[in-house]
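Would you mind keeping the following structure in view while I ask a few things?
For this depiction, one protein chain was excluded, whereas all remaining protein chains were kept in their positions.
Residue numbering begins at 1 within each chain, and the chains themselves are lettered A and B in the order written.
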Amino acid sequence: MLELAALTKTYKTGDKALSDVSLTVPKGQVVGLIGPSGAGKSTLIRCINRLVEPSSGKIILSGRELSGLGPRTLRRERRRIGMIFQEYALVERLTVMENVLSGRLGYVSFWQSFTRRFPAGDIERAYRLLDRVGLMEHADKRADALSGGQRQRVGIARALSQEPELLLVDEPTASLDPKTSRQIMRLLIEICAERGLPAIVNIHDVPLAQQFMQRIIGLRAGSVVFDGPPEDLTETVLTTIYGAEDWTAMRKDGEADQVAEAEAVASLAMISA
Amino acid sequence: MTDFPHTWAHRSPRARLALWFGWLCLVALFVYCWQVMTANTIWMFIWDAPRQAADIGNRMFPPRLSYLPELMKPLWDTLNMATLGTLLGVILAVPVAFLAARNTSPSVLILRPIALFIIVASRSINSLIWALLLVAILGPGLLAGIIAIGLRSIGFIGKLLYEAIEETDIRQIEAVTATGASPTQVLNYAIVPQIMPAFWGITVFRWDINIRESAILGLVGAGGLGLKLQASLNTLAWPQVTMILLVILATVVLSEWVSAKVRGAII
Partner (left out) sequence: MTSYPTTWRRPPQIVTDRRWRIVLTVAVIAYLVIGVGSVDLNWQRIMEGGARGLRFINGFLQPDFTSRWKDISNGLIESLTMTLTSTVVGVAISVPIGIGAARNLAPAWVYYICRSIIAVSRSLQEIIIAIFLVAMFGFGPFAGFLTLSFATIGFIAKLLAEDIEDIDEAQAEAIRATGASWLQLVHYAVQPQVMPRLIGLSLYRLDINFRESAVIGIVGAGGIGATLNTAIDRYEYDSAGAILLVIIAIVMVAEYSSSYLRKFLQ
């Protein structure tokens, strides 16, 4: 179970990315995090494993606090949090197997990882995960030889090889086509269900979030403005999340397009006349 | 109908004036420098130069082909000097590059400036000057040449390598960090794989340059072809000079070809 209490992040420039975010994610729940770009979704996710250092507030994962840990203990706690990235963030020039095994780096000594001599259990687990995501025969290929969907599967396998207690997923489908996006989302949901794994999925595609998530959190300007099941995500709620201007602006654009189209039709009619 | 202006100029009058002024300054500076430089020049020698050139040219041809076997050992020395010097340079340059790169330097305030100074110092002093110093210290021979080549290579390799390290993809580094990897593991798994192609390219490129440089290091006593060149120049044996230059030229062309091939294969 993950608990965030009054998490706040102010960047050195003075921009407030998160203000007073408190939420609880119970075991096995998959939470979708939506909001306009710049709302702080990415910052929130990175504050949880402290890739971004929160300014104040508490992060508690299964009873242990992550905020304020020193570098060594922080590394040990990071092993419990798997992360999946936008545009995969695989190490392109390493093999698929090395990418999956890099999920074990927190568990092995430097020398073991340097000589690529991982414990037998780690290698067996890596093969099992590659089989689970359907990439068994690609283990020895270099990561940059794979397609986008395949790379994201490797990213999932890497995160799972950590045996995490929480998954952080940052825009997993941002660079995939709609069909592959759905496949990847389905795979993620299945895996979380199999393992009772809680996950926070940062996602910009609202229909996709509604289709797959059990719970949606709407973030706007660094604050939580909505927290509930996807069914409650009405147009008024979306307006509070994404801002009223955006909706009317879109409509205005639509009107302008219509006017332009009408003019074009009229001028065509004149030419042909 | 609106009135359009009849004249049009690319730049505003003020910018044009500034530009002309800049050019004027450059010309004035050039003339001044020319005056200073040639103050002690004996012009008689310079008008005499074409005759001298013709004279040397006549003596240089034909090249003395029979001198070729004698050049094989110096050629081998030259190649060794370049290769071992490059090796030394790489070994010294890699830690310097990691200290100098902003994203891997353990201390940005102290170690990074030191590493950057090492790079600039090594780059601004030509290998011939290094060799001059080292021959004075260690005595003539290949060792001085190898160290000279190595010292000069630190700056070149270090600079290009640390730029490559700074250009690595931050997301791959972030992803490996997020697994709980230690800083050395992040280096090994996220940074090193990304800079490997650049590393090999830079090394081979520097090796190619080092072949050229080691060919002449003998002029100051560091062994190799340059030593023979110096000896032949001292005895005014111009046909031998021609032969040596031809051998240097052939080596340079060959090494350039090899380096281009290898770099093509890597990238």
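FYI, contacts are C-beta pairs under 8 Å (C-beta built on N, C-alpha and C of every residue); 3 or more make two chains touch, one makes a residue touch a chain.
As the structure is a computational prediction, the values presented were derived from the model and not from experiment.
Considering the entire complex, the omitted chain makes contact with A, B. From the set B:84, B:101, B:173 or B:187, the residue in touch with the chain omitted from the display is B:84, counting the whole complex.
The chain not shown here is touched by just one of A:17, A:30 or A:97, and that residue is A:97. Contact with the undisplayed chain is limited, among B:71, B:90, B:115 or B:142, to B:142.
Residues of chain A that touch the chain left out of the display are 95, 97-98, 101, 116, 118, 120-121, 123-124, 126-128, 131, 139-140, 142. Where chain B meets the missing chain, the touching residues are 26, 29-30, 33-34, 36-38, 40-42, 45-46, 49, 52-53, 56, 76-77, 80, 83-84, 120-121, 123-126, 128-129, 132-133, 136-139, 141-143, 146, 212-213, 215-216, 219-220, 233, 245, 248-249, 252-253.
One rule holds in what follows: only the chains that are shown with their structure count from here on.
Every residue of chain B that touches chain A in the complex is listed here, in rising order: 169, 171-172, 174-182, 184-185, 188-190, 193-194, 196-197.
Across the complex, chain B is touched by residues 49, 51, 75-79, 81, 83, 85, 87, 89-94, 98, 102-107, 110, 113-114, 155, 158, 162, 168 of chain A.
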